[in-house]
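The complex appears here without one of its protein chains, the remainder shown in place.
Up next, subunit A:
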Amino acid sequence: MRVSKRASGALAVGAAFALVASGCSSGNNDGGDAGASKDGAIVIDGTQPENPLVPANTTETGGGAIIDWLWSGLVEYPNNGGAPQNLLAESIETSDSKVFKIKIKQNTKFHDGTTVKAESFVKAWNWAAYGPNGAQNASFFADIQGFDEVYTEDPDGPDGPQKAPEPKAKEMSGLKVVDDWNFEVTLTAPTAVFPTKLGYSAFVPLPDAFFSSTPADFGKKPIGNGPVSLVSWQDDVEIKLTRFDDYSLRDKMKVKDVTVKIYQDDTAAYNDLLAGNLDFQQQVPVSALAGDKWKTDLTDRAMASTTPSTGIIAFPIYDKRFQNPKLRKAISLSIDRQSITDKIFFGTRKPADSWANPLTPGAEPGNCTACKFDVAQAKQLLQEAGGFQGKLTLSYNADASHKEWMEAVAQQIKTNLNIDAVAVGVPTFAVFRANINAYKMTGAYRAGWQQDYPDVENWINPLYVTGGSSNDGKYSNPQVDALAKEATAAPSIEEAHKKFAEAVKLIDQDVPSMPIYFGGQQSGHSEKIKKLELTNVGELDITSVEL
C-alpha cells in the first residue's frame, strides 16, 4: 500500500457518501469543450516524491501518483472499481493459474521512442526482485518461480551483524521471453489473482535506458510508457508533465500540459484552489471539513468519494494476553463504530462492517460479525475469557491525526467492558513502525490497509495468513492458511472468491484485528475543469480531464 506523507493530510475525514464508490465523476455530462482541452494546461497539487521515480521502489502517494500517470501496465483497474481489463496486454492466458502466457500489444512506445517489448517487462521484474537492489516493492514478485534464489533474507534481521548471503541467481527462473511480444511467467504455486496484480505499478515495463543508467539518475528523469511524459522536475517546486503524442493505448490525454505543484501545506494548496490558481486538490485540508465549509466554498466543484482503505486496530497475538479469541471478540463488540464515524469523523467515514473493504471485488459487505456493537454479548464473552488483567494500551502514531478516534475507542472499551483501556501516542511513525516490525507491541495498535490491487486476496493473504507480508500480529490459524491457499490456487477468480469467503468466516471467529472504519476522500477542482474522474484508489485520472 502507499502511505500519505503529508502529516496534516493524513486525517482523511470523509464527507457524505453522495457519490458512491471511487471513480465518481464531476461536472456536466456533455463534457468539456474539445477546443479548449486540446492545448489546455492544468495545475494540480502534489507532494515531493521521496525517492527517485522508480516504480518498484515507490510506496508513497506523492511519487506513486506520478508513476501511475507516467506508466501504463499490462492491465488497468477501471475507475468504477470493477474487474481489471487488459491494457498493454493483448492477452493473458493460463490453463492452470500457474503458467501464464502473456502477449503484449505490438509497437507501443516508451517516451524515448524505443519499443515496449516482452523483454522490457522481464528485465524490470528481475531487477525489482533482485535482493541486493533493495527495492521497496520486491515482495510483489514473491509468487514467481525462482524468487527465493534472487532474494535472500538477512538471517538475523537488518540490525544483526550478519548480512544477507549473495543470491544464487540474478534472474528468476519463472520468467521466460518467447519473442518480442510474448513472454511466459511460471509461478511457484497456482495463483488465480496473479493477472489482477499485474496492474500494480511495481509490474510496469522499464526501457533499456534504465539499465544503462543508475536508478537514482533514471528516477530524476524517468522514461515511462504512459499517456504523459515528464518534462522537468524541480525539487520541492513542481513536476511538469506533457501529453505523450505517440501513446497508442486507450485513454489518450485530452489536455496537453499538467503541472504538479508541490505543496508542503494542504491549506496553502486549498487557498490556491479557492483563488483559482490550482485546478485540482485530491484531499482538501481538515480545517475545511469542519461544518462542511469545503462544500460551501466549492459548491458543485466539491467531490466526495470513498477509497478502498480501512482503518484497523490490530492485536499482537504473540503477546500471551491476547491469545484468547473470545477476549478479542469481546473488545471488538464493545466498540460503537457508528458513533465514532458520526462524532469524530462528522458522519463522513463509514463504520466498518466487513473484513475486506466493500469496494474490493470479492468482498462481502457485512461479513464481520465481530464489528457489531453488542455490549451484552461482549460482557458475556469477556467473562468466558476470564476477564482482562491490567492495562489495555491502544497505541497510534501521534504524527498524524489518529488521537481523537483512538481515544474514543479506548473510552468505549473502558465504559462498556470496565477494562482499563488507554490510548497511547507514539511520537513518530518511524518509531511506531519499528516497534511493530520488531514484534514489540504490548497492546493493541492502530493499523490501516489500502488495497494494492482490487481483489479480496489482497485483504487476506498479506494480513491474516501465517507469514503474510503484513501479518504483523503473527496471527496464525492452520485452517485459514489452508483455505487461503486453496483460494489462491483456485482455477478461476470466482472460485477463489468463494474460498476466501470461507476463510473470512474463520477469521471472523478469531478476530485477529478490528476493522473500525472505511476511508473516504474529499476533493475539489477549479471552474476551469469541466469534467474529471477519479481512479479506483481516488487519484486523479488525468486522461479524463476536460476543460
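In this section, contacts are C-beta pairs under 8 Å (C-beta built on N, C-alpha and C of every residue); 3 or more make two chains touch, one makes a residue touch a chain; residues count from 1.
Throughout what follows, contacts and distances are computed from a predicted model.
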*The complex's invisible chain, by UniProt name, from "Ion-translocating oxidoreductase complex subunit C", "3-isopropylmalate dehydratase large subunit", "Protocatechuate 3,4-dioxygenase subunit beta" or "Oligopeptide transport system permease protein"*: "Oligopeptide transport system permease protein"
*asked:* In the whole complex, not just what's shown, which of A:138, A:465 or A:529 touches the removed chain?
replied: A:138
*Which of these touches the unseen chain: A:428, A:466 or A:479?*
A:428
*Which residue of A:83, A:274, A:385 or A:482 touches the chain not shown here*: A:274
*Since one chain has been left out of the picture, which residues of subunit A touch it in the full complex?*
1-3, 7, 49-52, 59-60, 131-136, 138-139, 151-154, 157-158, 163-164, 216, 219, 234-238, 263-265, 267-269, 271-272, 274-275, 277, 399, 427-434, 436-437, 447-449, 462, 469-470, 472
